[in-house]
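Note that one protein chain of the assembly has been removed; the remaining protein chains are unaltered in position.
And then subunit A:
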């Protein structure tokens, strides 16, 4: 999926649905939107970076700096919230900065 400024911005529920589908396909398991994907019996934490890259390429966002925290990717709901935030027009500059 490609995105540009004149395309409709997917709302949070669309992102959640997309991510649930992606996770189900990649793991062979159905997930709930608020399930801890890295919790007991869940995914390897090394999979987290795959989620980051998937979100970046799917929604045309750059996840950088302080946003690169495992907590932001622990549940599908949190991932969707992050996408929402990073897709907002940045008031006074871009969101992610710093090392």
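Simple rule for what comes next: contacts are C-beta pairs under 8 Å (C-beta built on N, C-alpha and C of every residue); 3 or more make two chains touch, one makes a residue touch a chain; residues count from 1.
In this text, contacts and distances are computed from a predicted model.
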Chain not displayed: protein name in its UniProt record ("3-hydroxyacyl-CoA dehydrogenase", "Carbohydrate ABC transporter membrane protein 2 (CUT1 family)", "Spermidine/putrescine transport system permease protein" or "Methyl-accepting chemotaxis protein"): "3-hydroxyacyl-CoA dehydrogenase"
Go through subunit A and note every residue touching the omitted chain. 26, 44-50, 52-53, 68-70, 73, 99
